[in-house]
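Here the complex is missing one protein chain, while the rest keep their positions.
Now for chain A:
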């Protein structure tokens, strides 16, 4: 039990740092994904905007969902949300706390992607190159072109090798302008996110600190209870299997004795312990029979078969359990003052 206690304490004390670690890894992964991604602006008037904004907004959405998927606590939240009330009331404040903390962690990787994209500048350059103010930035003596022609020429700005509008507006001027706008947007976005995070973190102690402590305690409790229950079931399954198998071998041994009509000879004293462990199976043929029987006819999951038929219906599977007739202590201790 000490070993389990140590492991659970490790998980509990480090659950937050474990989730923060996953969060940091996803943020790094999103930076890596961006630098490995081969950005290829189509340089066509109507496709640029769709491509640029798509690259800016679709991967963050994917990363956000991935942040939820990788978070183990999502199943815990869903379970707590959907379980029948039973004898334990549900506290919406706890559910809100769990959801908020998961959403905050899942927002980090998308925010990193959007910041890196904006600070790099390629997406905005691609998306908005057709909106460059040609009147103020363009060359004064540019040839008069129709609107469609101008759009087509401007759309080629991100693709330096095919750009042929130097008379209209210099490529470097337009790219610098768009990149400046993009970086300004990027830094503003980062500043906004950081300010929001700071406000959320620092205003919490000023309001509802007691409710926060309660929600945090009970959400940790639900998590620990689930883990302990799984551990207890695993222990139970182990003991169950052990006894089941032991009974199987004993059954085989009894069958063998009955079939051969002789009593097992007791071996010499010093080999007694080893012989006991052999459970009466001492040659290849018998072992093969035992293995075949194990495969063909596994024993029932029932260590003490009923002596009398049970006439009551309580063992029926589809009914919710009824209250037993003995009085129980009916104190519902689950509450919320929020």
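We take it that a contact is a pair of C-beta atoms (placed from the backbone, for glycine too) under 8 Å apart; a residue touches a chain by one contact, two chains touch by 3 or more; residues count from 1.
Criterion: contacts and distances are computed from a predicted model.
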The chain missing from this complex carries, among "Coatomer subunit delta", "Calcium homeostasis modulator 3", "Phospholipid-transporting ATPase" or "AP-3 complex subunit beta", the UniProt name "Calcium homeostasis modulator 3"
Considering the complete complex, of A:18, A:81 or A:221, the missing chain is touched by A:221
Which listed residue (A:88, A:160 or A:260) would be found touching the missing chain in the intact complex?
A:88
Residue in contact with the excluded chain [from A:25, A:78, A:191 or A:257]
A:191
Residue list for chain A contacting the dropped chain reads 5-6, 8-9, 12-13, 83-84, 86-88, 119-121, 137, 170, 172-173, 176-177, 179-180, 183-184, 187-188, 190-191, 194-195, 197-198, 201-202, 205-206, 209, 214, 217, 220-221, 224-225, 228-229, 232-233, 235-236, 239-240, 242-243, 246-247, 300-308, 310, 312, 314-315, 317, 320-321, 324-326, 328-334, 337
